[in-house]
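A protein chain is absent from this complex, but the other protein chains hold their places.
Up next, chain A:
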Amino acid sequence: IDADEETEVDKTAWKEDMLKQASQSFYDRLSNTTSLNKMVYGQRNQGDQDDTEVNEDDQIGGLFKVIKQNQENKASHSAVMNQIDSTQFVVDKLQNWEIEEICDSIRDCFVTGKWKESEDAEALLGLDDE
């Protein structure tokens, strides 16, 4: 029974790890300089490209690439085009906030956490009380 339990724990740990990585890479994509710029403004340039006729260089040299870009662009475009208009931040799956490790990842967001060196915690808390 002991061995069984152990593998059970192993299994869930492995799953948790994967979930954690998934949510991390999801957020990374939305806060990383290059991917953000590409997401917000980059695709747009590709979009412009498919509106103005395919120019000759692309037709000869990079034909394969251009088509792929267009398809990708169209797919993402039509997917979002008629979606529900809502400002909500949609997350597929919340992180597991039951786990101590994940809770610890935001500890220092609170006044009770660690402060950066340039800010004297005592002094600030004093101001807060006033």
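Rule of thumb we're sticking to: contacts are C-beta pairs under 8 Å (C-beta built on N, C-alpha and C of every residue); 3 or more make two chains touch, one makes a residue touch a chain; residues count from 1.
The rule is simple: contacts and distances are computed from a predicted model.
Peer 1: Which of the following names does UniProt give to the chain that is not shown: "Mitotic spindle-associated MMXD complex subunit MIP18", "RNA 3'-terminal phosphate cyclase domain-containing protein", "3-isopropylmalate dehydratase, large subunit" or "PCI domain-containing protein 2 homolog"?
Peer 2: The correct option from "Mitotic spindle-associated MMXD complex subunit MIP18", "RNA 3'-terminal phosphate cyclase domain-containing protein", "3-isopropylmalate dehydratase, large subunit" or "PCI domain-containing protein 2 homolog" is "RNA 3'-terminal phosphate cyclase domain-containing protein", the UniProt name of the unshown chain.
Peer 1: Write the list of chain A residues that the hidden chain touches.
Peer 2: 24, 27-33, 36-37, 39-41, 43-44, 47, 51, 76-77, 80-91, 94-95, 97, 103-118, 124, 128
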